[in-house]
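Of the protein chains in this complex, one is absent; all others appear in place.
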Amino acid sequence: MNKRKIFNDPVYGFITIPHELIFDIIEHRYFQRLRRIKQLGLSDYIYPGALHTRFHHALGAFHLMRKAISILKIKGISISEEEELGASIAILLHDIGHGPFSHTLEKCLIPGVNHESISRIYFKKLNQHFDGKLNTAIQIFEDTYPKRFLHQLVSSQLDVDRLDYLTRDSFFTGVNEGIISYDRIIEMMNVVNDELVIEQKGIYSIEKFIISRRLMYWQVYLHKTVLCVEQMLIKTIERAKQLSMQGEELPCSKALNYFLQKNISAEEFANSNEAIENFSLLDDVDVFAGLKEWQFHPDVVLSKLCEAILNRHLFKIELHNHPIAEDYITALRKNVAERMNISEEDARGFVFADSTYNHAYNTKEDMIKMLGRDGVVRNASNVSEHLEATVVSERVVKYYVCYPKMAK
Amino acid sequence: MNKRKIFNDPVYGFITIPHELIFDIIEHRYFQRLRRIKQLGLSDYIYPGALHTRFHHALGAFHLMRKAISILKIKGISISEEEELGASIAILLHDIGHGPFSHTLEKCLIPGVNHESISRIYFKKLNQHFDGKLNTAIQIFEDTYPKRFLHQLVSSQLDVDRLDYLTRDSFFTGVNEGIISYDRIIEMMNVVNDELVIEQKGIYSIEKFIISRRLMYWQVYLHKTVLCVEQMLIKTIERAKQLSMQGEELPCSKALNYFLQKNISAEEFANSNEAIENFSLLDDVDVFAGLKEWQFHPDVVLSKLCEAILNRHLFKIELHNHPIAEDYITALRKNVAERMNISEEDARGFVFADSTYNHAYNTKEDMIKMLGRDGVVRNASNVSEHLEATVVSERVVKYYVCYPKMAK
Amino acid sequence: MNKRKIFNDPVYGFITIPHELIFDIIEHRYFQRLRRIKQLGLSDYIYPGALHTRFHHALGAFHLMRKAISILKIKGISISEEEELGASIAILLHDIGHGPFSHTLEKCLIPGVNHESISRIYFKKLNQHFDGKLNTAIQIFEDTYPKRFLHQLVSSQLDVDRLDYLTRDSFFTGVNEGIISYDRIIEMMNVVNDELVIEQKGIYSIEKFIISRRLMYWQVYLHKTVLCVEQMLIKTIERAKQLSMQGEELPCSKALNYFLQKNISAEEFANSNEAIENFSLLDDVDVFAGLKEWQFHPDVVLSKLCEAILNRHLFKIELHNHPIAEDYITALRKNVAERMNISEEDARGFVFADSTYNHAYNTKEDMIKMLGRDGVVRNASNVSEHLEATVVSERVVKYYVCYPKMAK
Partner (left out) sequence: MNKRKIFNDPVYGFITIPHELIFDIIEHRYFQRLRRIKQLGLSDYIYPGALHTRFHHALGAFHLMRKAISILKIKGISISEEEELGASIAILLHDIGHGPFSHTLEKCLIPGVNHESISRIYFKKLNQHFDGKLNTAIQIFEDTYPKRFLHQLVSSQLDVDRLDYLTRDSFFTGVNEGIISYDRIIEMMNVVNDELVIEQKGIYSIEKFIISRRLMYWQVYLHKTVLCVEQMLIKTIERAKQLSMQGEELPCSKALNYFLQKNISAEEFANSNEAIENFSLLDDVDVFAGLKEWQFHPDVVLSKLCEAILNRHLFKIELHNHPIAEDYITALRKNVAERMNISEEDARGFVFADSTYNHAYNTKEDMIKMLGRDGVVRNASNVSEHLEATVVSERVVKYYVCYPKMAK
């Protein structure tokens, strides 16, 4: 590599790209597409600074991966250059399969095909393009590589993915309380029996990390207004898809049109170059460009939803700790149907209910491991009186219903 | 106003909206449109964090306006509630007339109509909508209000517009060197004879402000790669417009199509509800949605430009201190024409030259005034040995030529 | 007041002094003394940046008090100018009774007289000096003022004292994890029935505040090396006091000498102008100047302790979850006695054991109150599933023993 490539990052200062292959992957159009996919969907409607992209997050997580590997090597953990490169590529591409508006539209635009399985497809595509140089990266990503800690750095309850997104999302939303000490946590990383562990004295940083994550969930990711506008977008795409599948030709990009007109199974997707190619052309722009045209569409459900999103006339949202009575929802729908002169069935586009939950720390999954001063490895929740508490790891469910003001 | 409205801003912490009218203006779709216009055009291609919008900048400048007015009032300057509201609205709307990609496309999408004149149109529209409540704001914006310092806070060589954008652009690009002490400068503001002045002891902050501005110009606003990609976008729109005016129907939003198909004079614009309405529907999304479709268009100039921008295959750019020889440019164009099998005329879309300049501090315009401890007001450049230097205020011109790699 | 007085604070930017009386109190030598008392005692031995003083903390807490009062007034809570001034003075002087090395030496230099009771004495002294202008401040400080929330802002489980010290100590130690959102918490403050409450939606910030406090306790305030060096200092002063009371004249300042030569009861202190005056001359400098002379003193216990502290030859410290066996400690002492050729009694200066504990959140004291959207006030621990957990509020005790390396 004849010159060092450096990215300016307001979060970490500089991100250095140390290897030509990494640079070439970043330059590939599959990766450049991530520039047009916001990390936090429509959260900027509540936090105007939250416009950062999957592209930026991937670079950031890559940066932390390099830091982590460097610390582990100083501590005497053997990691070859090939492994370092593999882990770096694995984290760089871990979100490559995300579509427009990331998680928000994941289940409605291409139902039944999750972003991880799409990521796997693009990993393979890029591996072909780069003559098999991504083999190790793929093994690490898919957790088939012997040194498991490399996969755990990419994906676990304390991976560099989470370290970056909590840090980055805090930074761009301005919710400083989400700030974690990614550098201190990385300093405390170690490896025992090929498993990632955190040294004992890092226990307070781990507690803090989990409580920050919990806070970011309720304050940002599941903020009630964010939930509401995201559901509005889902309803819009569902309506657009419904109309398209009925034969209506909606003005929008060819790539978006492709996915509106038919449902594709995970298997079909994996085997269709057309699907893969169209997906690689799809990003936030297609969706918003669609909305901007559809706000003038004769279908009142579609046009009203589009207009409401574009002009930020958000619906009301009610949050409950218990399931919401069906009667209540039906009554709201009836009101809307009446006032808008539409069927109750169509009013489902305006009045909708669902539930959401958050796991700050999941004691069912692989748990965070702590390395005691005595050399023994224990689960974090056995070390911290705080994490021990069932409450942190308990699944908190919230129920909600959204509706336009006129519904009441 | 029954509840306080607060925006989370990573730059200033919280931005409070203290007045119902301000809130209603923010809620208006003319203002919401600014959510979809990036402050720095395509600078995120070089600084990936630079995705902040005109919406965010307008809120930030508004926040600083309130700080400035509060300091001036503490110092005994008489400012009525009506005036405070007027100045707040004037700054909130100062960029309302910006179109897609802000300055970048200003001169090519609607040539002959600058964003200030469009701002004036929307000021009037909103004044009608809000029953004349923007009268004072308009006077302040147009500098016809007696207390000139209110206009100077909105627009001068040391206005809250500049204080916010230097701060905000530094923050989101990660170019910390651009950071200025907006709070210290505001603390030093005062008013003499209805003119805004800075107290003597603020002179080093003023020097620093001007040097930071100079640095931001060369490091960000006129960064050579930013220049290059912006010119590529201009060439793309020019080509699209050329094709459209020849009768070609390009796939794109109706609003964008409207401005591609004809040239509109400033006078026509001001008197055409159709133009005003279409403009109010236009933002960055329309342009990028266009690019995404046009990358498959049969016109090779258009499609290649679109593809190059979307996949970040940027042209080379050469910067010179002296005008670039016409011969050199022609030779490059010939090469491109040959290799792409297009006419030399069409090759102008790929090989183009221009110049740019920056004034860190303009001694021709209204200058920054300093208030001495002796009560005398002087020009900043007479107070600072540093600003006195002609070099800071000298116009620096840079010449450049852009071309694809194959041109050589 | 003819000019606004502003302090530059790296934590909050600017701290403005809005009132002449406040300024005069700051100028008083009682308050200036706080410039020479470090906030965190000897923590700079572990965190080299932690050199900030009680002076700085008092200004910071004062700044947050003004913010809190301003928010409450915007929300319609009636607070008179006299009350605002009173609360401001109360917080400014809340630590005026701290002696050298704050909490560390509190119980050994003047045993039986705590800093709160000394604060009360100086409040009265200053009230005389300022002709009774501190009457309201004293009532608020002593919780006899009817509007209890003013006292709660000064002293409760969520007062501006804690908000400032957590923020400031995080800042200067560099332990970013301690950072709390003081501004968000203040934004959420409200008053119901003259009691301070936090609005419901602030619950996650409260959780975070308590977990940050817990983290700061273990990471900084009760850091094992901090504990160790503080105990070494205590042993040094105890030894100096023992020698002085036996008639030995130790070289040190007159003020320090005064308190070394005799024990003073709280009552004597309150009634002795000599004690009050000598105390007002005492700060960190006296203690360290003493240590520097005593490192050459013939008493080996005294001189070795002084030398060890000055040159940072710290003892070892062992932390246990259970009380440490007396046998173990005695054995260590014997070793030291033997190697240093001193009596076992004297070896108590080198081998010492004690325990410490921390309450992140005390459910026995007045609890943090949350104001629900339904208008009902509840204890924070009833609102948060997280705080509900007994673990957060459980008293965690740690036992430790310190000894020089040669003891083993």
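A, B and C are the chain letters, set down in written order, and residue numbers restart from 1 in every chain.
Convention: a contact is a pair of C-beta atoms (placed from the backbone, for glycine too) under 8 Å apart; a residue touches a chain by one contact, two chains touch by 3 or more.
For clarity, every value in this text was computed on a predicted model and none was experimentally measured.
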Ask   = Per the definition of touch given earlier, which of B:14, B:218, B:328 or B:399 contacts the omitted chain?
value = B:218
Request  = Have a look at A:183, A:268 or A:366 and name the one touching the chain we're not showing.
outcome  = A:183
Key: Residue of B:19, B:120 or B:208 touching the missing chain in the full complex   = B:208
Key: Option from C:19, C:36 or C:120 whose C-beta touches the chain left out   = C:36
Note = Where chain C meets the left-out chain, the residues are 7-11, 13, 27, 29, 32, 35-36, 44, 46-49, 51-53, 55-56, 59, 171-175, 253-255, 281, 285-286, 288-289, 292-293, 296, 310-312
Remark   = Where chain A meets the chain that is not shown, the residues are 4, 6, 13-14, 74, 183-184, 187
Ask   = So that we can see where the missing chain sits, which residues of chain B does it touch?
value = 176-177, 179-181, 184, 204-205, 207-208, 211-212, 214-215, 218-219, 385-386, 388-389, 391-392, 394, 396
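As a working rule, only the chains that are shown with their structure count from here on.
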Message = On a C-alpha centroid basis, what's the spacing between chain B and chain C, in Å?
response = 50
Inquiry  = Using mean CA coordinates as chain centres, what's the gap between chain A and chain B in Å?
reply    = 32
Remark   = Here the gap between chain A and chain C, centre to centre from mean Cα coordinates and rounded to Å, is 44
Task = Indicate the residues of chain A shared as contacts by at least two other chains.
result = 175
